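Only one protein chain is missing from this complex, and each of the others stays in its spot.
Let's turn to chain A:
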Amino acid sequence: MSRAAAARGDATSRPATGRGGPLTGTRHLVRLILRRDRVLLPIWVLVIAVLPASYAATYAELYPTAAQRAEYLATTAGNPSIVALLGPAYGDSVGALATQRAGLLHLIVGLISLLVVVRHTRTEEEAGRRELLGATVLGRAAPLAAALLVTYAADLLLGLLVAGGLVATDLPAAGSVAFGLSVTLAGMFFATVGALAAQLTESAGAARGLGLAVLGVAYLVRLAGDAGGVEWLSRLSPLGLAQRTHPYTSERWWPLAVLVVLTALVGALASGLAARRDLGAGVLPQRLGPATAGGALAGPLGLAWRLNRVALLGWTVGAAALGAVLGGAAEAAGSAVEGNEAVARLMERLGGSASVAEAYLGATLSITALAAAGYGIQAALRMRAEETAQRAEPVLATGVSRSRWLLGHLAFALLGPTAVLVVTGLVTGLAYGLSIGDVAGRVPRLTGAALAHVPAVWVLVGVAVLLFGLLPRVSVGVAWAALAACLLLGQLGAVLELSQWLLDLSPFTHTPQVLGGPVPRTPLLALTATAAALSAAGLLAFRRRDLPR
């Protein structure tokens, strides 16, 4: 019997895969995925698996006595910016400190799991390879099931290795298992989110973007909750839930159970959608559109509006939701840290000289500004995407000049993030004002505070435009690297005590904290002028260069 015949034989005769059932062929796809990822999969599992145990060994060596660890917890591990970045430490034992240090593991494993699932589902489908396989003996649900099976197995293996490594460094078994499983379940949850996103969108890029947006919101919500010590806010986030097991103090298992239920719900939704839709299609059926263009679609600006409106709407709605959550939690955050003088001082340094609650809001607005800058960069880099997809050419072969085309896109890259910040400030002020009974006072105050970040965001957009004009081939990577550098400088610069000239490189360093203080005009005008100069230079370079390049 040939190998192909054998494959056909067991695909149809095995009860596990059913007689032509939706899961037929899953086994073969699992093997295909394992074959394709045979290098990548073991590497990421092993590299991540050794981290918690190595942290534990380091802490045991650096802080051997309970007194030293208690001091470390009081000075460093309990520091609000560390708690915001990593999550809370549930005690001063070696295990508790090491698992806090490994707090980003949930985010990282979630990210990788999500990307792996999209890579083996929507990417395959978009590339047409899924069609090739779909013509063989293959159940409808098999591709999704195979991608999830492999990712779940990798997450489980990773969790077991993490727990085993922690036990091997002489830590108690219960805490080790709780932490290991929390990593596993964070991975499984976001793998399933990836599976859902892959059903909703037609392109792999959009699926990744959707999944990453969910992951980013989950991280931001946990960060906002942990920074202000608002427990319910942290619990709203799957990442926050995964970090609520209190390993090595008094282990709680219910957050893991909640994650299992959430994963099952998202998974049921994803498989339900997968069973219903056509190959290659997203969930929304292809509807027919207008046969003629409306009056607004008459030039480069109208075209840019059509290309940007969905993203703009999504970002604005997201900003409003974030503002409502932050504004509603601010008062609780303020009272949670009230008695703590050191925390209050730190909050003030981060957020300006206002009440602790407003300082908290100021700090979260700074992070929102970075997200808005990411949106602005994405909108500016859309020009590069249009160029490489050869959609810029037919437009520029009409009576549209390069300047008009660029300015149409630039309008959205500048005004989109502005709208996001204004809405965030407005809704934050509204929610916070409602919670303390001062809407009329807080709305303009917080809207103004959000607006103060706009010029710095524009500078990053200007950097992206200049790169697009001058160095189009590296523009995407360098523009995102610039944003990442600003994020690192802003969040870690003060903690790491970097020198001032380095911090000055980030436009956000020059953004004044205007909450509860006067508005200094000079830095805002200087940032705006810088953004204008960068954009103008980008435009000049774009007008002079070859296209496509």
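A few notes on this one:
In the analysis below, a contact is a pair of C-beta atoms (placed from the backbone, for glycine too) under 8 Å apart; a residue touches a chain by one contact, two chains touch by 3 or more; residues count from 1.
The rule is short, and it goes like this: contacts and distances are computed from a predicted model.
This figure omits one chain of the complex; the name its UniProt record holds, of "ABC-2 type transport system ATP-binding protein", "Acyl-CoA dehydrogenase", "ABC transporter" or "3-isopropylmalate dehydratase large subunit", is "ABC-2 type transport system ATP-binding protein". Only one of A:300, A:416, A:429 or A:472 touches the chain withheld from this view, namely A:300. When the omitted chain is restored, the residue from A:34, A:396 or A:487 that touches it is A:396. Seen from chain A, the chain kept out of the figure touches residues 202-203, 286-294, 297-300, 302-303, 306-307, 310, 389-391, 393-402, 544, 546-548.
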